[in-house]
Structure formats: structure tokens, C-alpha cells
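Quick one: structure below, then a few questions.
Heads up, one of the protein chains got dropped from this complex, but the rest are sitting where they should.
Take a look at chain A:
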Amino acid sequence: MRLPDVERGDSLRGRALIRVISIVSAARLPDAARVAFYHRSFVGPTFGAWTQAAMRGPGDWSVGERELMAAMVGHWNSCAFCIGAHHATAVRGLEPALVDACLADYRTAPISEPLRATLAFLETMTLRPGDLAASDAKDAMDAGVSRTQLADAAAVAAVFNIITRYADALDFTVPTNAEFDRAAAMLLRRGYG
């Protein structure tokens, strides 16, 4: 269910940002950004800092690969907003056909074995976290994924397992593909912080 207070903003600054960014981008500001501007004394800045570190901080995974992982978590959680938003961002760093193939079936997609093994780990983490065991992590490491890479990927998945949930509980509006594309450019330029 949509909450009108989140939609319109709860502060002068938030309302001004929503208005200005919508005008400049010539599109409705996506609900993800409205949540980020809302109730700033609560978890928003702290969660934004983790999201920024996971998605844009130092690490071996490219921005495109991290955005692909975000889209995959959206896919596993059936979150239309997150699939669209992070597909649009991932294809700015990866071949669109590769991203589409992953979303169709990452097991057969033309990706590196370490990335495939990482996605397998993230899939279990997302859909069956109670089943996740050291053997799952070892399988990924045996495929060439380092401990650091696996932890960084798990952070991406954790952040998006949170975002997909509030996106659906708050019934985020799903933009058009053209709007997702414009928002992707903004996400690459401005990040998540």
C-alpha cells in the first residue's frame, strides 16, 4: 500500500528535492528516491551509507556486476521495481544480452564461472537462507571466488533483500522502460548515498 506522506515528502527539503529532480529529469522521481528522502532521522542515512559502500565502494566486482546482482535479487524476490531499475543500470556496464540471459537462467548464461558460482550462493541466501552452509561458500571459492568477493556480493544481496521488501510493501510505482533508463543514468552519476 502506498503511503501518501512518503509520496509527497515530510520536510521542506524533501519536497523541494522531489520537485526539482522531477523537473530536471523530466520524469516522476522514482519511489526509491522518495524513500531515501523520507524521515531522515530514522534509518535512511545509515542504510544509504551501506548501500553506497556495497554498490559503489572499493571492490573487485564492477558496478555493472553489482547492478546485475541487485537485479537478480529483485528477480528472486519477484520485485518488478527492482528488476527494472537494476536491469536498466546493469546494461550500462554489461552487454544487455548477458543481463537478459542471467535473468532468464544464470546457470546457462554466458558469464564467468566465478560470477555464476556467486549468483548460486546469492540465490540460496535469498530464497533458502536457512539452508546456506559453509559448503555453499566453499563451492563458490572452489570456482575462483575470493572470500572478499563473496562477502562483497553478500552485502549487495543483503541490501537488496531489504530494498525489495519495502519496495513491494510500499507498492512502488513501476516506471516505464524509458523512465528506468533515465533513472539509471542518475543512479550511475549520483550513487546511493
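Here is the rule we use: a contact is a pair of C-beta atoms (placed from the backbone, for glycine too) under 8 Å apart; a residue touches a chain by one contact, two chains touch by 3 or more; residues count from 1.
Please note the rule applied: contacts and distances are computed from a predicted model.
Chain not shown in the complex: UniProt lists it as "Carboxymuconolactone decarboxylase family protein", one of "Putative ABC transport system ATP-binding protein", "Response regulator receiver domain-containing protein", "Carboxymuconolactone decarboxylase family protein" or "Monooxygenase".
In the complete assembly, the contact with the undisplayed chain comes from A:D152, out of A:D31, A:E67, A:D152 or A:E179. Within the whole complex, the absent chain has one touching residue among A:L17, A:M141 or A:M186, and that is A:M141.
The missing chain lies against chain A, touching residues 1, 3-6, 10, 38-39, 41-43, 46-47, 49-50, 53-54, 59, 77-79, 121, 125-126, 129-130, 132-134, 136-138, 141, 146-148, 150-152, 154-155, 157-159, 161-171.
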